[in-house]
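Sharing a structure below in structure tokens format, with a few things to ask.
Every protein chain except one is present and positioned as in the full complex.
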Amino acid sequence: MSTETTSGTGPADTQEMTFREAIRLALREEMERDEDVFIMGEDVGKFGGVYEVTGDLVEQFGEARVRDTPISEAGFMGAGVGAAATGSRPIVEIMFSDFIGVCSEQIINQMAKNRYMFGGKTEMPITVRTTEGGGSGAASQHSGTLHTWFAHFPGVMAVAPGTPESAKGLLKSAIRSDDPVIFFENKEIYGQTGEVPLDENYTLPIGEANVEREGEDVTVVATQRMVGESLELAEELDGQVSVEVIDPRSLYPLDTDTLVESVKKTGRLVIADESPLSYGTHAEIGMRVMENAFFSLDAPIQRVGVADVHIPFSPVLEDEVLPHASDVEAAINRIV
Amino acid sequence: MSTETTSGTGPADTQEMTFREAIRLALREEMERDEDVFIMGEDVGKFGGVYEVTGDLVEQFGEARVRDTPISEAGFMGAGVGAAATGSRPIVEIMFSDFIGVCSEQIINQMAKNRYMFGGKTEMPITVRTTEGGGSGAASQHSGTLHTWFAHFPGVMAVAPGTPESAKGLLKSAIRSDDPVIFFENKEIYGQTGEVPLDENYTLPIGEANVEREGEDVTVVATQRMVGESLELAEELDGQVSVEVIDPRSLYPLDTDTLVESVKKTGRLVIADESPLSYGTHAEIGMRVMENAFFSLDAPIQRVGVADVHIPFSPVLEDEVLPHASDVEAAINRIV
Amino acid sequence: MVVIDIETEDGQREALRRMLTIRAFDTKAGDLFADGELPGFVHLYVGEEAVGVGACSALEADDYITSTHRGHGHCIAKGLDPKKMMSELYGKADGYCNGKGGSMHIADVDAGMLGANGIVGAGPPLATGAALTAQLKGEDKVALAFFGDGAVAQGQVHEAINIAATWDLPAVFVVENNQYGEGTPVEKQHNVQNLSETAEAYNIPGFTVDGMDITAVYEAVKEARNRAADGQGPTLIEAETYRYHGHFEGDQQPYRTEEDIDIWKDRDAIESFKQRLVDAGTITEDEFDEMKAEIDEQIETAVEEAKSAPYPDPSEAYEDMFNATVPEISQFSSQMRADGGEDR
Partner (left out) sequence: MVVIDIETEDGQREALRRMLTIRAFDTKAGDLFADGELPGFVHLYVGEEAVGVGACSALEADDYITSTHRGHGHCIAKGLDPKKMMSELYGKADGYCNGKGGSMHIADVDAGMLGANGIVGAGPPLATGAALTAQLKGEDKVALAFFGDGAVAQGQVHEAINIAATWDLPAVFVVENNQYGEGTPVEKQHNVQNLSETAEAYNIPGFTVDGMDITAVYEAVKEARNRAADGQGPTLIEAETYRYHGHFEGDQQPYRTEEDIDIWKDRDAIESFKQRLVDAGTITEDEFDEMKAEIDEQIETAVEEAKSAPYPDPSEAYEDMFNATVPEISQFSSQMRADGGEDR
């Protein structure tokens, strides 16, 4: 993993921490830096968030800025939009992205549209944090991966990092951005660790993919949990197949250039993302590559995702439908 | 346009009518046929629907079965789900698909999931009718094309016909289906006319594309308004380029076979759909074709849609962003 | 925004002027729409002028309002310029939104007008958010949400009021009960007699006032503003009023008769307020006629200027999505533009 920082401090200034801690650190730093930043969501305060992401932030910043809400996502999502339009810089937490259906109106018709509809005369500096993904037996209403919706819907940026470092750098950029960003956190990697820059000015530009590992034979574009799984797989396959692993990190905007460049080199592409396959994130990534590297492709693009079903409860069923490294491996084997 | 009917009556049994009338006819026939069918939505009764689709149905079926609702889409969408689970066969009208954000929770977490979560032990015979599309100066909150969301989200079928005949045949299938179907009606083609079978048993299977016009040089997969525009264009180009026009009609399930077969013949594909381009309907259609006809493709797939912006109000701007036949023509020219 | 002190004679005359401006603007907009001059939908505020003007007269300059699909009246009441509004209705480059928004999306965030809104019930959460900013920053600002009787049935309105009540936010909620949501009468949308009864669900003050009486609206909102600014939380005010036109222009109105409308026209808010000012000697009949003529001319000029103003350049359709630059938009759009530009 790269340890680039924007401030030029060396790799010594990193610390190993979990994905969850990296997010909390980003929140803390940005709240320290800018008084207009506040957090709003269900049980983000004393409870510390159901996935313990906000943790102790309420102790440092108080209940006004780490604000527990009634169970009224549309109301407080809209309040976030109204607050952002009037000089605040809210971070709204939606506990599970599966719940976003109760408040998607405020996202699609207000947050995403105000700037455009008003002729560019307003900014919308809001960040929505939410969780995604299966793997813990949370069943169909708490395990979905919905980021394709918001990568597709114009007017919001959709970020879905796969490593603690990216999580910190991108969340800070999201908070500082004057545009609305929806930040998707895969629940299964909250505990994964990595070296994270401690520099308070370390940010990563939204819209830049990261080549997590270089390779020659096949490009694996992987998101969220699939990043780590693909990296491990690549190590395992080392010597047999040389696998390049890229985390797009931001789904919208999408760093087409980095992906295309890689496929021009390898000639082969596997896309691994936990979305349902039909009309999923995979299709867009595939099309972009095809549009820009059509004559470099040596084999059909392979998609690894969920076969258009919901995430079932029973561990055997859940395990069956979720994408795993073994699926990526099979996809690689089909084309290499 | 084909005039196939399932009952074997001849083409004499068709009548020219508008897209709007074809829908109303389907509603009327199914309500006559099955007492459990009822319609629920805002101003669908005496007002006749803002696009005059339900029209005089309330006079025939009464206010209980053509039911005006409070402006509570989540409430009545959920009531539709609850009614469908208990022996009714509701048709829920959401005036504009742009509003679906206030009630998407009931679609994605209840309607789409109940059958699966409950182990297949319930059916969900509900149809949601809604409108889409720009072209009438209705501005950003009343002009969107959102069908990709529901083509992507597992557990609902997404139907978006381009002709009056398809509209009748597919809506009747949707109503009779024991699965949830979201039926997207492009507002700009409500007034378009076509021959529509009068047979009360005329239905079209959901999941079958229709080759609206045969051709040899390039396949244009077009949806909704783009079907008619592409057919006209194909006529204009006749003699220069031989254009095959296919209306997928159903986006989920998608009739991959018909599309693939066509591209195997023509070697070239243009996809014209009014969705925003990134992560849009186009990408999935393109991927399916690529996965199944990779070595038949003679040129990169071309996408015609909206360039990731909202539909603006001013006629010059709206006209600019909406896809037109001229865009399809340019796309054809790029690859033929 | 010029604040109107409606407790002074100048303020009363200004309030009357704004009511007349709304009436003239929207009557004109209706005519223009009927003539096929304006694209899209227009929802007119004619008949409801006392609500918008009465409420905005009770606000301070920096206060915020959120509006609805029926927003022209709120804009004018908040002091927006009818010229830039008319240009927006025509989709011209010098409109409030440079032609991108149209009738349903006029906004002037700097003037505290957070936007007309095409989504029923979407405004109240925004007002709750604006009030939250004020509370967090300790600013003496209040956010007022206008919404219709129909909107009271929307879940997000309920959520917004509950949050504002629970957090004692400086917000004021004004229900414009014009008796219908599109063609559906209020009693088919709600089970309560007066919509102000819904205030009970939030344990906040709720009042029903005569929305045809600008003073009644003003006084109720003034008190609500004071409470809100004082940290005592929101108030819900139902103003009973009536729209003289159809839901949108073109509405055949099968749901009511001319006579139904006349009952309310007999209590016309402008007519009665004018009469009171004439009786009190605040304005003479001549001055009133002059004011009216002036306004009519102002609106005529606005229309002429809007007509002759240039449309935005088509390329502007691809601007304003984000503050940042997004490669997708430029790539997709340059391809689309390179193609079919000429024969549009």
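We just call them A, B and C in the order they show up, numbering each chain from 1.
Here is the rule we go by: a contact is a pair of C-beta atoms (placed from the backbone, for glycine too) under 8 Å apart; a residue touches a chain by one contact, two chains touch by 3 or more.
Since the structure is predicted, the reported quantities are computational estimates derived from the model, not experimental observations.
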item: Full-complex contact with the absent chain, from B:Gly48, B:Pro70 or B:Gly137; value: B:Pro70
item: Contact with the hidden chain (one of C:Asp10, C:Glu200, C:Asp230 or C:Glu297); value: C:Glu200
item: Full-complex contact with the absent chain, from C:Gln154, C:Asn177 or C:Thr235; value: C:Gln154
item: Sites on chain C contacted by the missing partner chain, in the whole complex; value: 153-159, 162-163, 165-166, 188-193, 197-198, 200-204, 233
item: Hidden partner interface residues of chain B, rising order; value: 38, 64-65, 69-70, 72, 74-88, 90, 102, 105-106, 109-110, 114-123, 154-155, 157, 177-179, 206-207, 252-254, 256
item: Chain not shown, touching residues in chain A; value: 42-43, 46-48, 50, 68, 70-72, 74-75, 98-99, 102, 136-142, 277-278, 307-310, 312-321, 323-324, 326-327, 329-331
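One rule holds in what follows: only the chains that are shown with their structure count from here on.
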item: Computed distance of Cα centres, chain B from chain A, in Å; value: 31
item: Distance between the centres, which are taken as Cα means, of chain C and chain B, whole angstrom; value: 35
item: Sequence positions of chain B contacting 2 or more other chains; value: 74, 98-99, 102, 139-141, 278, 308-310, 312-313
item: Where chain C touches two or more other chains at once, by residue number; value: 97, 99-101, 105, 117-119, 155-156, 321, 326, 328
